[in-house]
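Quick one: structure below, then a few questions.
Shown here: the complex without one of its protein chains, the others still in place.
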Amino acid sequence: MANLGFIGLGAMGGRVTKRLLDAGHTVTGYNRSKSKAQWLLDAGMRWGETPRAVAEVADVTFTMVTNTSALHEVVGGPDGVLAGLGNGKIYIDMSTVSPNASRRLATQVAAKGGHMLDVPVSGSVITLEQGNLSLMVGGEEAIFEQVKPILLDIGPKVNYVGKNGQAVLMKVAINLNLQVQIMAFYEGLLLAEKGGVPRETALEVMLNSVIASPSLKYRTPFILQPPDEAWFNVDMMQKDMLLALEMGRELNVPLPTVAISNEYLTSARAMGLAKEDFAVVFKVLAKMAGLDV
Amino acid sequence: MANLGFIGLGAMGGRVTKRLLDAGHTVTGYNRSKSKAQWLLDAGMRWGETPRAVAEVADVTFTMVTNTSALHEVVGGPDGVLAGLGNGKIYIDMSTVSPNASRRLATQVAAKGGHMLDVPVSGSVITLEQGNLSLMVGGEEAIFEQVKPILLDIGPKVNYVGKNGQAVLMKVAINLNLQVQIMAFYEGLLLAEKGGVPRETALEVMLNSVIASPSLKYRTPFILQPPDEAWFNVDMMQKDMLLALEMGRELNVPLPTVAISNEYLTSARAMGLAKEDFAVVFKVLAKMAGLDV
Amino acid sequence: MANLGFIGLGAMGGRVTKRLLDAGHTVTGYNRSKSKAQWLLDAGMRWGETPRAVAEVADVTFTMVTNTSALHEVVGGPDGVLAGLGNGKIYIDMSTVSPNASRRLATQVAAKGGHMLDVPVSGSVITLEQGNLSLMVGGEEAIFEQVKPILLDIGPKVNYVGKNGQAVLMKVAINLNLQVQIMAFYEGLLLAEKGGVPRETALEVMLNSVIASPSLKYRTPFILQPPDEAWFNVDMMQKDMLLALEMGRELNVPLPTVAISNEYLTSARAMGLAKEDFAVVFKVLAKMAGLDV
Partner (left out) sequence: MANLGFIGLGAMGGRVTKRLLDAGHTVTGYNRSKSKAQWLLDAGMRWGETPRAVAEVADVTFTMVTNTSALHEVVGGPDGVLAGLGNGKIYIDMSTVSPNASRRLATQVAAKGGHMLDVPVSGSVITLEQGNLSLMVGGEEAIFEQVKPILLDIGPKVNYVGKNGQAVLMKVAINLNLQVQIMAFYEGLLLAEKGGVPRETALEVMLNSVIASPSLKYRTPFILQPPDEAWFNVDMMQKDMLLALEMGRELNVPLPTVAISNEYLTSARAMGLAKEDFAVVFKVLAKMAGLDV
């Protein structure tokens, strides 16, 4: 069993840590708010006072935070992960951040004698709990082979994608589909509904058909019954869409359906829905179709 | 076992007929080109000289043709289905046609004392052969209950949707997703590819993720290896997109991702790709991204 | 001076007729509602009991109606223009109709020994009154040369475009710009306004800049002060956008900005604004930006 560190114990990171503990690994954890990590300490996790402290004691350190600037906070500075990384140590970032930021970080890690992998995940809290999370890996292949057994303890599908930064790029390439798929789904749903098919029936039939991706199956029922807490809110979804558009410009790939779908997230924010699950974009489209929602 | 008629024995219609024969029903068939139906005659299907003749001998007559005008051809005129329909007969159209045309036809059938259902399917030749086809039913619910066992011999998922025309509307609402989903998928794929991930790897990872709907799983591998024959070509896909846009205007539902995706089918046609499977829209997007394809 | 006929004496057609009378021509007119034509009868116009009667007495007969089906009404049937056209007569349609319908009509006119030109106009009631209307001409060039002096009495810019149907195509090609230009204008205006610039100031500055086309200058002030009566309402604008999209599909020309702009007209209709001047699309965009309008 391995000696691991984990920084960022939120909804996703906390549950990943729990799986690693359950698999028998030693895990030293750090979170900005310690109280939110109590359940993990109760489950046997050790506490590190700073990201640096975690990186110093662990052989393999993970981070999983909200965005590029949150990552810079836990990685840089005198108390950051980088300060604690030495020769031969492995650092794995599971956040969805800008591919360029990820690549730059890998260079800094290498300069300290360490090795970095970017290992974003595809799936949600539910997929994770069901043990179905899929992981994508960017970085040196030899390092990947070394940590592969640990990654398989997190989820059953682990795909080596390529060089540093390419796994987060892959993640962005997947996530842009989430928003476009849900837009098209709602366009169809509203068509059926305004044509006289009850919303529940239309939803059921569409989710029984060949277009029903797992992400649509999880998320579209939220229009009938919103979740208590957003899984992935409008702000977060738009962050990923903007990463996609930014990469599209850099790599010269036009993204027409992404560009147009992104504007509906802007409308959702304009209507005060920024913190709701992005399934709420239904309300924007319904309003455009003249419905009171 | 029932006494059935089937008009339109193409790639889909022929295979549906085969399933009905295999289930033990008597089927009288008609097709414009008789030679294409030889395999069904060999399997025990009887031959009707005209659509009218089929409708006269059968208790339940099916049609499954390419579009609204093909439907008018087999249904109208002295040799058409309508001429053969009498009191209490049931007529089931499985084509994807304009919801309005379907509704008008149902009125004509009722005037002859018959009953019409619109029963479009969601799925392809493959789904059908695997016994996974899903059927949507529009029309009187009592008539639906009467033929339900027959429909279950075609596919395992049969959803009653509502009044005449609402099942084809539902079908259109589903199909618009096919094209938008494949656009977004390719946008992501090209992003990954131009960022350095090999096309095969990117494809595999994306098809392993939560965005992989059954239709994407079947179809996107065509960019590596096109099918011998198009399952659903650009012209057919655009026909369905136009039905969606037409209904969107009639029912006042804006369809932004459909509208923009449809323009790429126009480009595919402009580039001479009208008769290839609509998966070929990849070539349009790749060209827009500066790739030689 | 020529012996003319004019059918369709609405807002535009009536004013064109007045100019022709003012120029000294003899005009026999017809309108569905005779009372609306009283001011022209007072100005010396003669009355024809049917479109056919007009065509029989005039050497050159004009029509100017709302859409393709209104054109078919005044042209076809026993009392229609076609029935009154004989050898050597000239028929000029000034309506904006489908290029294909226009071409078919020209063939019918030729079969009667007559000659047809399609002569749509670019401009509004105001442009017309200011004597600035621009006319586009499709049909045989020799016939055009023959009636050119009459057309110059209507407006100062007369452009020969090409064969029958090409002038209405040209008109559609121009009109699609109206809607896209106003969309982009409003997007910019809302950006300035939500950034703190007063709406009046933003409007003035934009109309002082290089993007201010004549049509934007006439129309965008309507968001401050709507016109008493729509010049060109949402339904009419969408009719032209649909003609453009229809031609785009037929000629294989993708129209991305048209396709997306058209969906906002659909939203305007969904919000009950179908009969207001299309400048009202501002309300749709403003609502999407979270403003109460």
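When the chains are written out, they are named A, B and C in that same order, and each has its own residue count from 1.
We take it that a residue touches a chain if its C-beta (ideal position, glycine included) is under 8 Å from a C-beta of that chain, and two chains touch if they have at least 3 such contacts.
Remember, predicted model here, so these are calculated numbers, not experimental data.
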{"item": "Per the touch definition above, residue among C:Ala2, C:Ala70 or C:Val180 touching the missing chain", "value": "C:Val180"}
{"item": "Identified contact with the non-displayed chain, of C:Thr17, C:Thr63, C:Ser122 or C:Asn233", "value": "C:Ser122"}
{"item": "Among C:Ala37, C:Val97, C:Ile143 or C:Val172, the residue in touch with the chain that has been omitted", "value": "C:Val172"}
{"item": "Touch residues of chain B, complete complex, unshown partner", "value": "256, 260, 267, 270-272, 284, 287-290"}
{"item": "Residues in chain A touching the chain absent from view", "value": "238, 242, 248-249, 252-256, 259-260, 262-264, 266-267, 269-270"}
{"item": "Hidden partner chain, residues of chain C it touches", "value": "99, 122-124, 127, 134, 136, 157, 159, 161-163, 165-166, 169-170, 172-174, 176-178, 180-181, 183-185, 187-192, 194-198, 201-202, 204-206, 208-216, 218, 244, 247-248, 251-258, 260-261, 264, 285, 288-290"}
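Simple rule for what comes next: only the chains that are shown with their structure count from here on.
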{"item": "Fewest hops from chain A to chain C - one hop per pair of touching chains", "value": "1"}
{"item": "Chain B against chain A, contact positions shared by both copies (same if over half, else different)", "value": "same"}
{"item": "Whole-Å separation of chain centres (CA-atom averages), chain A against chain B", "value": "36"}
{"item": "Residues of chain C whose C-beta touches two or more other chains", "value": "256, 260, 267, 270"}
